[in-house]
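Encoded as structure tokens, the structure appears first; notes follow it.
Only one protein chain is missing from this complex, and each of the others stays in its spot.
Then we have chain A:
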Amino acid sequence: MAGLELNNLYDDFRDGKTLQAYARIIAEDAAKLERPINIMEVCGGHTHSIMKFGIPQMMPENVNFIHGPGCPVCIMPKERIDHAYVLAMQPDVILVTLGDMIKVPGSNGSLQDARAKGADVRFVYSPMECIKIAQENPEKKVIFFAIGFETTTPMTAVLLDQVIKQNITNILFHINHVTVPEVMVELIDSRDIHVDSYNNKIDAFLGPSHVSVIAGSKIYEKFPKDYGRPVVVSGFEPVDVMEGISMIVKQFVEKRCELEIQYKRVVTYEGNLNAQKLIETYFDKVDLFRWRGLGNVPESGLKLKDGYAKYDAEVIYRDVLPIAEIEDHKLCICGDILRGMAKPPECTIFGTACKPTTPIGSCMVSSEGACAAYYKYGNLITS
């Protein structure tokens, strides 16, 4: 065996000729479909790849994409951002978070605005950086505003594990971890009720791969079984996405409805059992988590177990945290976009009042948001 080579992996999974070859296979199979099919890519990583590499252009007319709610920044309701803002404004607090969270507007402004007003808000690449910040600032409370799906939850668990083991007393957690299968159920149910502008429903899912690197493909088992929706867990590279789509189309042509893994090089049925154990040790499901634009989704969020309440910023700061639910800007249709019922250019403020530099809705803030992807790569879309 020649052995794995990084350049092979990187170049081959982006190879233009391979993409075109897959496009032909998909077109040939799609010609045998009895009706058009709508594939939801749940994950923002997929949305980004699909837009960046112009994959919609390569699809036959009867294979459509519906962009899902798989961006942890985009799905954060305003009241949770307000929590972060209020915590950041506490005099003895350093608020730490990941990604684009810092730019999302809450009702008082974004974390960036809080920083402009003197709050100590820090962006980190990895949650573990909180330990160093806490050690350097022993007189302050470091609050980790934890976001993300199954992918990032175990990293928060590792941080808490270390906080306990190293007896660090000045790190607290504000938990906003959410789970993918529960919101997929919500989307199927609500889409079956509401007839949207496309008058269509979600026929199949391109399963988020990094979620399954941790949680295994097993979490999607019920979708083909109980909901009649095939799921193919796919990688993010464009060739992975094309192969995943091809596998879905083949299932429809052959009248199969199964859970399959395209991304076998990293995803297994069981996932990372050690990471799952860490999550089970520290987290419980919440009864309801309110998703931006989607509303309350049962058991779709996590919280720290009661035994770890002394690390829970939501418990410790409950007297100062606002409790009201806050609706989005009236003109912003992020909710419909996250539900897959509208595409970004259908929003009246898309690209005008709402741009990556001046975002109104969260889908424009995060680089993984559908609006940001359309704004950046939209000129690749011909129709």
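Quick note on the criterion: a residue touches a chain if its C-beta (ideal position, glycine included) is under 8 Å from a C-beta of that chain, and two chains touch if they have at least 3 such contacts; residues count from 1.
The definition used in the following text is that contacts and distances are computed from a predicted model.
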Omitted chain, identified by the protein name its UniProt record gives, among "HypC/HybG/HupF family hydrogenase formation chaperone", "Binding-protein-dependent transporter system inner membrane protein", "ATP synthase subunit c" or "Pyruvate dehydrogenase E1 component subunit beta": "HypC/HybG/HupF family hydrogenase formation chaperone"
Residue of A:Ile37, A:Ile50 or A:Leu98 touching the missing chain in the full complex: A:Leu98
Contact partner of the left-out chain, one of A:Leu278, A:Val297, A:Leu338 or A:Cys354: A:Leu278
Absent-chain contact - pick from A:Val142, A:Val239, A:Cys347 or A:Cys371: A:Val239
Sites on chain A contacted by the missing partner chain, in the whole complex: 1-4, 6-10, 12-13, 15, 17-18, 20-25, 27, 43-45, 48-49, 57-59, 71-73, 98-99, 125-129, 148, 151-152, 154-155, 158, 161-162, 208, 210, 213-214, 236, 239-240, 243, 264-266, 271-275, 278, 366-368, 382
